[in-house]
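Complex shown without one protein chain; remaining protein chains in place.
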Amino acid sequence: MIERYSRPEMAVLWSDATRFELWLEVELAVCEAMEAADVVPAGQAAEVRARARGKLDPDRVRAIEATTRHDVIAFLTHVEELAGPPARWLHFGMTSSDVLDTALALQCGQAVDRILAGIDGLRTALARRAREHAKTPMIGRSHGIHAEPITAGLVFARWYAELGRARERLARARAAIAVGKLAGAVGVYGNIEPAIEAAALGALGLTPETVATQVVARDRHAELLCALALLGTAIEQISLGVRHWQRTEVGEAEEGFGAGQKGSSAMPHKKNPILSENLTGLARLLRAYAGAGFEDVALWHERDISHSSVERVSLPDATILADFMLARVTRVIDGLVLHPERMRENLDRTGGLYCSEAVLLRLVAKGLARQAAYELVQRCALAAHAGEGRFRDLLGDDPDIRAHLSPEELEKELDAAFDLDHHLRHVGLILARALGDADGDPGPW
Amino acid sequence: MIERYSRPEMAVLWSDATRFELWLEVELAVCEAMEAADVVPAGQAAEVRARARGKLDPDRVRAIEATTRHDVIAFLTHVEELAGPPARWLHFGMTSSDVLDTALALQCGQAVDRILAGIDGLRTALARRAREHAKTPMIGRSHGIHAEPITAGLVFARWYAELGRARERLARARAAIAVGKLAGAVGVYGNIEPAIEAAALGALGLTPETVATQVVARDRHAELLCALALLGTAIEQISLGVRHWQRTEVGEAEEGFGAGQKGSSAMPHKKNPILSENLTGLARLLRAYAGAGFEDVALWHERDISHSSVERVSLPDATILADFMLARVTRVIDGLVLHPERMRENLDRTGGLYCSEAVLLRLVAKGLARQAAYELVQRCALAAHAGEGRFRDLLGDDPDIRAHLSPEELEKELDAAFDLDHHLRHVGLILARALGDADGDPGPW
Amino acid sequence: MIERYSRPEMAVLWSDATRFELWLEVELAVCEAMEAADVVPAGQAAEVRARARGKLDPDRVRAIEATTRHDVIAFLTHVEELAGPPARWLHFGMTSSDVLDTALALQCGQAVDRILAGIDGLRTALARRAREHAKTPMIGRSHGIHAEPITAGLVFARWYAELGRARERLARARAAIAVGKLAGAVGVYGNIEPAIEAAALGALGLTPETVATQVVARDRHAELLCALALLGTAIEQISLGVRHWQRTEVGEAEEGFGAGQKGSSAMPHKKNPILSENLTGLARLLRAYAGAGFEDVALWHERDISHSSVERVSLPDATILADFMLARVTRVIDGLVLHPERMRENLDRTGGLYCSEAVLLRLVAKGLARQAAYELVQRCALAAHAGEGRFRDLLGDDPDIRAHLSPEELEKELDAAFDLDHHLRHVGLILARALGDADGDPGPW
Partner (left out) sequence: MIERYSRPEMAVLWSDATRFELWLEVELAVCEAMEAADVVPAGQAAEVRARARGKLDPDRVRAIEATTRHDVIAFLTHVEELAGPPARWLHFGMTSSDVLDTALALQCGQAVDRILAGIDGLRTALARRAREHAKTPMIGRSHGIHAEPITAGLVFARWYAELGRARERLARARAAIAVGKLAGAVGVYGNIEPAIEAAALGALGLTPETVATQVVARDRHAELLCALALLGTAIEQISLGVRHWQRTEVGEAEEGFGAGQKGSSAMPHKKNPILSENLTGLARLLRAYAGAGFEDVALWHERDISHSSVERVSLPDATILADFMLARVTRVIDGLVLHPERMRENLDRTGGLYCSEAVLLRLVAKGLARQAAYELVQRCALAAHAGEGRFRDLLGDDPDIRAHLSPEELEKELDAAFDLDHHLRHVGLILARALGDADGDPGPW
């Protein structure tokens, strides 16, 4: 992934240096398991560890690989250079993929752990903003059209809940990927014992692949990429929300604007939601990698290596992007400037049209047939929309409506239908449900 | 989905008729909950049910929709035609999406249940073939090249395990999708009470969306489509395996060939793995629908309806295809004709080259440096590959090898390295682990 | 494709009935070419045509296929039932794919022709609206934020131009797909002569595949699906534009709303851009099919049949959808209600902030350093945005600006910078360029 979208801690995890160190960890874990089982003389792993750990030189490995055209053999040759004869006991009975796939499981696990922490940070920010704006009313919109009121806090709570589901999927994918394999060239333990695998993987925090081929099954990695794509869509949902709020005509929120920042080289007046737009785009890349991941699952016989070139790009790029996106979207949420007064203005813009459903229901409850009531209310609503008067006034003056209700009754029903607090009376309950604690409830309206 | 790839029981689930009946179930569940809560006079739902259930006419609904251009309103109008005044109590305080999304959850649940049953059927077949061929040796192949021996049963067991993971993901997606929503136009229960939702959804076997907008969140449906795509890749893996086995040069297995079947209009001698090829293709469609599913997640504000047109196609098509594919692949597995004698022939084709790793390890254990041993063995292997003699003979005659081991020692080591039973000694354990029961173990080798 | 999104003329093109008739056309064209070459006795094709054309019974073919499990053989058997002995001369030296792929080329060609005509209809509508609103000013928006003025006609002209590019790509894909193949089982003309292929394909309006395998190369079909996906994005661009214009807060245009139409079952006041939302979704399906198309290109050796199951779904579904979408979007454009007065209101909403660039440039032209000028203008712009006054007044009163220009100069520069007609002076030229004729020019501003 390009530097612009990489955070150092995640990028280093995918560096050659880290990769070779993880390979060494795997080789050492196996060697130690073999020592414990008296297959290998005691003390070899300790000696290799002392001489090689932290001293691996990626450039040297690459130089050797230029001749052997085989990365693991190049790595082992380099370890032997560093550690001498004890290194001969490494890789005993193993195939390259035993090392590669087991190390990849460790690498993916560490990457996902960072992402899970990133999700937690984002959710903390979302929960905070949800509580802060629990009672800030705004118009809810469906189809981009004013529908009925909600509160701004509800939107944050919704994002919090969606991120919770994204987290759950990712945690499950992490479990699915925490699978190593030390079963030899075609997975039958021809030259290595299952007990060695169990001990070594256990020491590394992994479990064995149920039925391995030369490699661990690739549906596990595809599941991970899907979970990342769905984390991406959750972030996309947030960024899309911010972009809509920041539209000039809506103006209900805007990304924090740093001192010295310039919105446009041509137009000094512009404040653009560029972080959110950026995130909207990056979500597309995450789903692109998931698409490639699906194609990596079905391999020839006991494996072909076509998945490998894809994974060299897709796994680092997808996890690095996800990590970057989480940091960025958390910043957006933390710094988001909300404009409750503008929300109120927008809410009032349609003169209470958003109460049309409540009016409809009250007329039905008073005995009008649903379809007749619908047409009455729609007539007044379209007239209000066309600027012929305020919705409530038009309703109060409508002769067909007045034919069914006494003026007092009508007034009472309209009062109730136009009562915003009544409409929003259950917001506290929803927040409590979403945020998972009693604090969620912002108290009575 | 085209008829050719639809099984009737699944297709009918996505018919208009079923859809309208499910809408009615949802409306009735809400009405009953309201009756129980004394919001609606008792007995309305029962009366509507008696008059309308099973009597809905999809053509009539469509005719009304041609005018209203709104499907739920058309449906309600039709129910009122059938059931008269009590129908007025339906849809009270609800928005269209309350009905649509809750019914969709029921529909998806039923579709997934059929698919889960299909997976179970396939796994039963796979387990049977795994046990049957637990001890049928065949060459394992990596990169399409002979590697080391496995058994045919192991391959079936591997597919069994992969389908188990596919099942687990689908079961989780089923839980994620078992979520309804009866919370009104923007999800804040403006005109309906949370308690009504809880009661009605409970009666339908669903739980409420945590924070709804006008609709249930679409990451749930995207997760379902991902799970189906990954079921597709598991089936693709099987079909790819069968196609490779059936290749003329490999010939280790072939799809059952019905009496009267013709392989080619031009070439009477052909027996092609057409079912498996067909399945390979259909898996591509499943991932295409998942791709569209990702784009359906992020919607404008409290919903836009862009996801709807996609889902009208993708949800039926993906579930109908998955159901069809499961039936077809189960038939392939049940009818698959294996050729153990041909497996044996192929196994022997390289004169034991597949033992090269075992030879290498035994030389290392006897004190040779790994790299030196590797080069010795590779030299003999390449010579054997080039037709200069049998691998074992070349090893036995190699002067550099003989320089390290006495003739007796060498003979003993080669005997051990070329022992197939020893190589496959852990197959029983793997099968038992995969098939999850003691029966998996085919006994000692 | 589901009926809801299928127009009958396109759907019938993909029916079994049409398919079998096209197969017959191909078989007859070959038979006639063979008769002309004296390979087959004269008059056979004419007799088969007289007895079978228009009389093929798809159900009967399917019934035979149930036994043979081979569609072309079933078809030929049925033709022989209808036409008797002369039918024996059909399919001579051909393989099934000769018929299937050549007929598919005809089918795709006809489908694309309908779509091209649909594009032409849409472009006619777009050109009309472009001219109609050539001089209707509206605010241009980048990042969803007001930028500088454009005219509504320009937007239609832009869509017109994009559809022109979509048309060009589709026309090229049509040429790429107009390729048949009558070269036998593996494409080497083993039992049929190249001259027969040339004659028969020529009669059908096709050219021969350069190097065929058993089939025509699938990159041709993938190119077609890509072109359809890019037609989809062009329609998506239009539908997205309409949805943005129709947002409550923007209100610059709205889809025509039929008499009797209901926007929402719950909210009688709603008028939603549902056609455009629907189209936005369908574009996602078109790209999903393109995704599957890429995977269909690389086949095993001289063909595997994995592409076939995909194409049975993707080619009909993609072309039927494209045809449907074109009809729908043309209706949207034809019926779109524009609100020029609302455009004007929105334009004026920021008190001329959109002139900030012009002001900046005039200050630079008057000798201020660019960065200094940028900061002065941004300061006034942010103040105006914050409600501290009208942008022009703030500029006129700014002491730092007044330090550089005399009051008269300043007034003159601001007059020029705030002149909308000057800003839009080149719109006529752009329209003429886009619409490709002198009529495009709406005359001087």
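For clarity, chains are labelled A, B and C in written order, and residue numbers in each chain start from 1.
Simple rule for what comes next: contacts are C-beta pairs under 8 Å (C-beta built on N, C-alpha and C of every residue); 3 or more make two chains touch, one makes a residue touch a chain.
None of these values were measured; they are calculated from a predicted model.
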Task: Pick out which of B:147, B:186 or B:253 touches the chain that's been left out of the picture.
output: B:147
Statement: The one of C:1, C:230 or C:347 in touch with the missing chain is C:230
- request: Just name the one of C:6, C:44, C:136 or C:213 that touches the chain not displayed here.
  value: C:213
- prompt: So which bits of subunit B touch the chain we can't see?
  reply: 139, 141-148, 243-244, 246-250, 262-264, 266-274, 277, 291, 295, 346, 349-350, 353-354, 356-357, 360, 374-375, 377-378, 381-382, 384-385, 391
Field: Positions on subunit C where the hidden chain makes contact
entry: 76-77, 80, 88, 91-93, 95, 140-144, 147-150, 154, 157-158, 160-162, 164-166, 169, 172, 176, 184-191, 193-194, 210-211, 213-214, 217, 219-220, 222-223, 226, 229-230, 232-234, 236-237, 240-241, 244, 280, 283, 287, 290-291, 294-295, 297-305, 357-358, 361, 364, 369-371, 423-427, 429-430, 433-434
Task: In the full complex, which bits of subunit A touch the chain not displayed? Write them out.
output: 1-2, 4-5, 67-70, 72-73, 76, 91, 94-96, 184-185, 191, 243, 258, 260-267, 272, 274, 277-282, 284-285, 287-289, 291-292, 295-296, 300, 304-310, 312-314, 316-317
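Keep this in mind: only the chains that are shown with their structure count from here on.
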Query: Copies subunit B and subunit C touch; is their interface built from the same residue numbers (over half shared) or different ones?
result: same
Message: Rounded to a whole Å, what is the gap between the Cα centroids of subunit B and subunit C?
response: 34
Task: Calculate how many whole Å lie between the centre of subunit A and the centre of subunit B, each centre taken as the average of the chain's C-alpha atoms.
output: 24
- line: Residue numbers in subunit C touching two or more further chains are 243, 262-264, 266-267, 272, 274, 277, 291, 295
